[in-house]
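Questions regarding the structure given below will be posed in turn.
For this view, one protein chain was removed and the others were kept in their places.
And then chain A:
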Amino acid sequence: MPVAASAIYFLNLRGDVLINRLYRDDVGGNMVDAFRMHIMQTKELGTCPVRQIGGCSFFYMRISNVYVVIVVSSNANVACAFKFVVEAVSMFKSYFGGAFDEDAIRNNFVLIYELLDEIMDFGYPQNLSPEILKLYITQEGVRSPFSSKASDKPIPNATLQVTGAVGWRREGLVYKKNEVFLDIVESVNLLMSSKGSVLRCDVTGKILMKCFLSGMPDLKLGLNDKIGLEKESQMKSRPAKSGKTIELDDVTFHQCVNLTRFNSEKTVSFVPPDGEFELMKYRITEGVNLPFRVLPTIKELGRTRMEVNVKVKSVFGAKMFALGVVVKIPVPKQTAKTSFQVTSGRAKYNAAIDCLVWKIRKFPGQTEPTLSAEVELISTMAEKKSWTKPPIQMEFQVPMFTASGLRVRFLKVWEKSGYNTVEWVRYITKAGSYEIRS
């Protein structure tokens, strides 16, 4: 059986129960105590997200300041259980409008109980799609004051709509202005050796959509990926246009995408859910354009002094710029004093994370600012040998840039009423785990 969860608990960081929903009788009532005693109050916390205590297995996840714990008594499917928690949390978020944390749970606990009743019955997952649930659980969450107020219109006879052929979209939607927003969000993961060679590099990307379309539209998305283009040129029996094509290592799609058609024609066609959703996810390892190069030189001058020079080169187009660039350069624990010189941005020493933190708010392409710092250390007896350097880490966002080179070639919307649509496409590349060993 896939999950058959016996119970679900939400606990805060102290171990107080926020929500407690028992689905089956095969576990005792004191499971929370067992979790507190054997996981939360020991060093075990964080060493492994799956633990067995007595005859029960506990799967737990920390999400902001809440632990979500699933208890099972059989040999359950863990991947499914974790996925369920993640989906449930995103569903809760869509109800509360934003955060999922202790306060949101306390404010909405009745609603959460209601939802928990619907999304899981006797331990088996049921329908979890927020679009469908909102049809018959119309109680509005207590929203944080910053989020916009959602329209509150209960739809009569909701249950009739739950189980149509298109489970993720209801009929009869009407928008004055038909709009589609497409966001291509990529995160680059990099691991570079101290000698400047790339040890590991990949891009995980996702295409997020926001649809405000009337009726039951059929959408078709064309990308500049290799297989899709080749297939297309085959079908039209003319040679593929020269230009950059992307080889996707692996793609997964939202359940709305017609996978049979993708496999035969290599086009992404779908009837979208209403509102926001993640259309597809992909991964690329070949031909990644790294947006930044980091050239560090760190010299230890004797026992009490260090010289740090870091040059960061932006290698994307000169007209583009990166936002929120942060470079974290680790220094030893016994750092006493630091002094900086930077050609751009601001730098300071953060003792809590033992790092020099260099921030550049707006970072144009094709530039190479530098940081040079002198670090004075307290001399200690204990430190026998050279300190082991953690890698330099970088955070950034580069709008209108994709590290993979992926581009949207077209997005076609077809609906029987034949209305006009406005399409918006945005690209952004973020740092995933961008590490440079020094």
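Here, a contact is a pair of C-beta atoms (placed from the backbone, for glycine too) under 8 Å apart; a residue touches a chain by one contact, two chains touch by 3 or more; residues count from 1.
Here is the rule we use: contacts and distances are computed from a predicted model.
Name of the non-displayed chain as stated in its UniProt record, restricted to "Dynein light chain Tctex-type 1", "CDAN1-interacting nuclease 1", "Probable tRNA pseudouridine synthase 2" or "Beta-adaptin-like protein": "Beta-adaptin-like protein".
Within the whole complex, the absent chain has one touching residue among A:79, A:174 or A:352, and that is A:79. The missing chain, though absent from the display, is touched by one residue of A:245, A:335 or A:393; that residue is A:393. Considering the complete assembly, chain A touches the hidden chain via residues 1-4, 14, 16-20, 22, 24-25, 27-28, 30, 33-34, 37-38, 42, 46-50, 52-57, 59-61, 72-80, 82-84, 86, 106, 109-110, 113-114, 117, 121-122, 124-129, 136, 139, 158-160, 162-163, 165, 167, 189, 191, 199-200, 202, 204, 249-255, 259-260, 262-263, 278, 280-283, 384-385, 388, 390-391, 393, 433, 435, 437.
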